[in-house]
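Data first, discussion second: the structure below is written as structure tokens.
Now for subunit A:
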Amino acid sequence: MQFKSQAVAKPYFIAAIALFVGQILFGLIMGFQYVVGDFLFPEIPFNVARMVHTNLLIVWLLFGFMGAAYYLIPEEAETELFSPRLALITFWVFLAAGALTVVGYLAVPYATLAEATGNNMLATMGREFLEQPLPTKIGIVVVALVFLFNISMTVLKGRKTSISLVLLLGLWGLAVFFLFSFYNPSNLVLDKYFWWWTVHLWVEGVWELILGAMLAFVLIKITGVDREVIEKWLYVIIAMTLITGIIGTGHHYFWIGTPEYWQWFGSVFSALEPIPFFMMTVFAFNMVNRRRREHPNKAATLWALGTGVMAFLGAGVWGFLHTLAPVNFYTHGSQITAAHGHMAFYGAYVMVNLTMISYAMPMLRGRSANSPSAQVLEMWSFWLMTVSIVFITLFLTAAGILQIWLQRMGETPMSFMAAQDQIMLFYWLREAAGFVFLLGLVLYIWSFFKKGEVQTAA
Partner candidate 1 sequence: MTIDTITPDEILATPPGDLAIWFFIFAELLAFGVFFVAYAFARAHNVELFDESQRQLDISSGAINTLVLITSSYFMVRAVAAIKQGLSRVCARWIAAAIALGGIFLAIKLVEFHDKFSAGISLSTNTFYMFYLSLTIFHFMHVILGMVILAAVMLKARRGGYSAQNHTDVETGASYWHMVDLLWIILFPLVYVIH
Partner candidate 2 sequence: MDATQRTRFIRPCTYVWLLLMLLTVTTYLIGEAGLGGIAVMLAVLGTAAVKVQLVAGYFMGLRRTRWLWRGIVLGWLLLVTGLITIAYLTAIK
């Protein structure tokens, strides 16, 4: 750690991991409800478990991004953070808002929550991923603005590097596109149309910039490759991401009532979306192969390489599988989507956060890397989580193919629930893989407490 104020990243990382645990627990509850429908009913109905699972995911990723920014920006700008106090205040505000929201989801029926939080004044609730009550949404905007103010001021007074500029662009984009969550036209097609401006332009647009910047930062640190080389790659990847990702929004507009030309726009541009992810994989491996130093933190290197591979597989390959309009005609909203969602979120955004935490946490605790035995444990957690997410994806893909076959093709298509009964086996297997994932996560957390001989950071 080169600057004292980088320490504010620590609570963000700890909160991120804590919420990650919550996300996985609710995932397991939900996965079990797939096979035993009335498990925990009426205390935690399926729709609530799902909402908590996805919302916790987003909130912990945001905590991770913010922590990463607070760690990365001072080091890139070569100056102390504009206001570490502001960063700590927003941390507690954001954590409290997130916790209250989850308590709200669990304690009262969603309709009651909506009524109590002013949804009748400005209706923004009830849409996937954007279920948060109005006060939470406003809170997110306020926290985001204070956060952006803090890091932008830091960059303005310090050194301006490509990495921090790309990160800032991504984070500002994140805040700007969130504003579409307040726009909720009563026409269902228009509602969905603009809903994607938040959801798609986040995960297939501005978040990729954040991902690229975080990965580039860690790669510079652990490989010692020239900044110029890494920055050039970063620019090319980002240009490709934006060319393909923005119009690629069209792949969500198939069969929902939008004009037909979206089938062409969506198919062509999103078919190219794997390219930036592939370039990211090549980038990560290339930089590690050209490394000029042997960084003691092997676990962080493994996470960085894993991010490249898994983001390409999950977002690139599994996305491409069902992105062409004629294919999507059958796969739209099936378990194929769930398979893609799991591997893409894990491979791209979960892993890049874990890469950053793996690199930065030891530094924040005053050493360049954890002890070898702790790193071995962490690498075990890497493989357990990664392999189990691969299996979850494969089981869900199998479930999806069978579901599509039974429910949407053939002479006598089955009803939705009848088809679900037929794919139960895959849901059981997925749940089992989910427990392996939890085990991996427990090992990950354990690795932080594992003692051993450590090198102190320079």
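Regarding candidate selection, all candidates are chains of the complex that A comes from, given by their letters.
Definition applied: a contact is a pair of C-beta atoms (placed from the backbone, for glycine too) under 8 Å apart; a residue touches a chain by one contact, two chains touch by 3 or more; residues count from 1.
Not measured: the values here are computed from a predicted model.
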{"item": "Complex member touching subunit A, one of 1 or 2", "value": "1"}
{"item": "Subunit A to candidate 1 touching residues, read off their complex", "value": "232, 235-236, 239-240, 243-244, 259-261, 264-265, 267-269, 271-272, 275"}
